[in-house]
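I'd like to ask you about the structure that follows.
And now, chain A:
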Amino acid sequence: MLVEFTKVYPVFSWSWDIPGDDNTEKEMGDEDLCGICRVNYNGTCPSCKFPGDDCPLVMGECNHNFHVHCIQQWLDTSTAKGLCPMCRQPFSLKRGVAINESQIDKLANLLIQSQPAVLNDDQDMMMEQEFVVR
Partner candidate 1 sequence: MASLPKRIIKETERLVLDPVPGINAVPHEDNLRYFQVTIEGPQQSPYEDGVFELELFLPDDYPMEAPKVRFLTKIYHPNIDRLGRICLDVLKANWSPALQIRTVLLSVQALLASPNPNDPLANDVAEDWLKHEDEAIAKAREWTKQYASRK
Partner candidate 2 sequence: MSKIPRSFRLLEELEKGEKGMGPESCSYGLAHSDDITMTYWNGTILGPPHSNHENRIYSVALECGEEYPDKPPKIKFISKINLPCVNQTTGKVEEDRFETVRSWKRSYTMETLLLDLRKEMALPANKKLPQPTEGTNF
């Protein structure tokens, strides 16, 4: 039999390359959702129309993932105090993760601004403790 292709429609699918995705603990029903906007990782944050490069995903040192726009907006608030919304550890981007590479420069500014405040708090606490000891 002779088959002749007249037209070809290629279909592609994609998803973010999240390291360790299979082993990380997942809360029931919260799989693959951005902890801030609760939209799927492969979807967009509330301000974007197109998923993918327009609305990238980032991974924290603490293994919590967010749309970069979501986490950036959170870290910009004074309530955030530079902490991850999920575990309240100081938020920083995980090194050596492919999806983070394009974002490290952009988010670094935010992290430098927000982290000294956290350090100062610790220093104050240490000074208070010293005072008590004396």
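On the choice of candidates, all candidates are chains of the complex that A comes from, given by their letters.
Quick note on the criterion: a residue touches a chain if its C-beta (ideal position, glycine included) is under 8 Å from a C-beta of that chain, and two chains touch if they have at least 3 such contacts; residues count from 1.
Note that this is a predicted model, so its numbers are computed, not measured.
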item: Touching candidate for chain A, same complex, options 1 or 2; value: 1
item: In the complex, chain A residues that touch candidate 1; value: 35-39, 46, 70, 73-74, 77, 79, 83, 85-86, 88
